[in-house]
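Scroll down for the structure; my scribbles are underneath it.
A single protein chain has been omitted; all remaining protein chains appear in their positions.
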């Protein structure tokens, strides 16, 4: 297996995993919060927020990547201050790849979680409130466990999307081996040259294997979560 | 406004709408069926089906497009018979673009609908069965209305994704102005030349406007559907 | 990462990977090569990408980053030729690409001419110029299937979806599923030039750039079908 | 149409092994919370596929686990009023009511049921905007309107006030008697059961502990065990012989005649009366000058002393059996013994107006 993929390719696999996991894990709390806002609250600008969340889905990935580059690049209005004040650079770093993947996957994550929020019976939350539970406790002990299947679904969608994300990532952080070259970027590279199909196919298979494993794990987790609710 | 976009660009807008609407509308029944299979049935190969559905999310779009070309091209194992027996050609046609968009959007659609299926209280379906309703009638009169918010969410996700899909589409059906040139292909073209950012931005704005409108409509529809359930 | 970072047009991958490995072996330094479309790479450079060397697939994008080029390090590194291809194993005869040639006729009633996007991507721009020169553009224009880049055009022909295509000689060389019907006269389009330049005064970067212009590199480029341009 | 049920179902901590036959009329399932009533009803409806069992309705085998036969719920034509309502949240009340109706029209039967249940004003509302009792009324109406050949009712009246119950019970009686649909009826209320049921099946911890005609089951001095002291009582069959101008109806029973508040049935009609054991006072001598109008002479047929201070006395009054619950002290003071003649005193109003069954 080690012989089957070259070291650069293993790097790409490792980086893709790191990027996808980071993107999923870090965006999950925000995703839950935004999903909650959209599902449960009324506030001015709600539809704007909703639109913003969906934007990466609507825009061609290259455009999203370019916007990210303009915004979070070291010359950008956010990237500049980030670097100068906090010493954080995103552009051309794996962290930037994670940001791109997170943003591209965000609409999928939010939608799944939001749907689950909407399916929670508010009467159960009311019951928890009458038992003295603060909003936070109600959320943590009633709402959150009940939306667990949605969170799993949202996370796995985001992870899969992050594993496959290419256009925005390569546009934002380029395709630097060992630093920003994810599996899809590596696959792209191979597909750009004669005879690259073989290596590309190998990487595709690795990518599919990783994502399918994540998918299977998620199915088991989701089944467990909903079995808990369904009884016995 | 008409002066603001050239005729070729208007064509791209119209084509993108046609492709996205067709992709969404035609894949919806299949999406509902697959979501139902995954949410409600146990069968051998279920996880394989689940994986297949997610594949377009995981693979770089170019790879998906290439696989589509291999399969549904006129020389492909599906495309050939389609052409010879039914006279249906997908390659280089807007119908092919719709197919590509549908496949790319399919995982999003299926996930949203599946989550909604899982949230339906099976005791209501049981109640309908005791009232003599056939499985089909239970599905049409109880299950389907109850998952309406999920269907709307799935459809709007799919539509948004279809509006933004680029990599698979251009790889499968190329970019033939007036026939297969969708908004993202046009945007991509502009971005390839120095100074093309301006025209690209115009098209991006059009694309965003269209998708946001769809989003707003969907919010209204979903709110209506869930208000029906919540009473009064 | 203690070596230079190279931003290079994706079509150079096979050759550059080999040359980079040789250079690393000689110097004991790593080299990271980020492959992408020339447009994306140039934009990234304009946004402060940490690239030490840029190798563009066309002159325009090199011109766009002119301000970032270190001193007089810019040079025209490679040349390429444009060829007319057809699926291998067909009955297509070699075509004499002289003005007045009826390429549209060769496409038959339905066939498409596969090209990289003619108003955007370098290979497309060259191809369009060549067809213009041949006086064939007006007849062929409505029949062109624009791919997002030259590799997409190659795939359309390789898979038999398009009877004819215009790609770089370097692409056709290694693709057994296509045959070259003819090479466009060099004077039919602007010279196909891959300019290279240093983006920093890093000694290793300059060293690598010089290595690219050396004999060892030349033989690798040559083996991949590129014309090595003499250093003025 | 007879319903035969034999079921086994095991869950961790609970085992059901029940067999009974429900003849025409209303069969009441009576048992404590968690004894397995809903489980049985679910199996009859086809919502639970028990581990073993056989269910036959009017010769039609609905379930036979041995033979691998299982008729799906939708093909059973069994109306089910669920313990937990289960209204369709996305349909208004009218659509809920019509869901099982064929043709789906607001016909006369629809209007009847709507009027009876007092839900005419709710037709355009969705279930979320209904009160608890309103929900159960709609659920009841929905099942009634589905033309079932068997009705399952799992505590259908538990959320209803007495007045509403008093309105609905006669309607259920009408269904029982005119539509001739057998009804399997789960209830904790002996009053409801005594009034409606023809057959009583008692369940304890997943097992059938008794089954038989209601009158005999309730007149059994041992019935106290499962009914509770307050609920024991006899059920008598009678016939209306006169309606008196002061608002009382005279009903002939085998042992004499009783005066009850006006019964809305013609002279000559048969009625069922329930007389709770605790509402009967015994007297050796024929009593005089009491406000109680109903006095039946009888013979003591059984005396059962309980653990407490009470005693259950069974009297034969004509061909019927009466139960009287008195104190042991009184039994001693009156020197009651089997075979002894005795008078049963019942206030006319002690024969509960809504225990007057058609």
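Letters are used for the chains, namely A, B, C and D, taken in the order the chains are written, and counting of residues starts over at 1 for each.
Rule of thumb we're sticking to: a contact is a pair of C-beta atoms (placed from the backbone, for glycine too) under 8 Å apart; a residue touches a chain by one contact, two chains touch by 3 or more.
All values reported here derive from a predicted model rather than from experimental measurement.
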- Out of all the chains shown, which come into contact with the hidden one? A, D
- Query: Looking at the whole complex, which of D:75, D:121 or D:267 touches the chain that is not displayed?
  - Reply: D:121
- Note on the structure: Given D:1, D:94, D:179 or D:293, the residue that touches the chain left out of view is D:293
- Message: Looking at the full complex, which residue from A:8, A:133, A:201 or A:216 touches the chain that isn't shown here?
- Response: A:133
- Quick one: which of D:169, D:240, D:281 or D:317 touches the chain that's been left out? D:281
- Can you name the residues of chain A that touch the chain not displayed here? 123-124, 126-135, 138, 141-142, 145-146, 228-232
- Message: To test your reading of the contact rule: which positions on chain D touch the chain that is missing from view?
- Response: 11, 13, 31-34, 37-39, 83-84, 121-122, 125, 129-134, 137, 154-155, 158-164, 166, 188, 190, 228-231, 244, 246-248, 259, 261-262, 278-279, 281-285, 287, 289-293, 308-310, 324-332, 334, 345, 347-350, 352-354
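Please note the rule applied: only the chains that are shown with their structure count from here on.
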- Sequence positions of chain A contacting 2 or more other chains: 62, 66, 188, 191
- Note on the structure: Chain pairs that touch, by label, are A-B, A-C, B-C, B-D
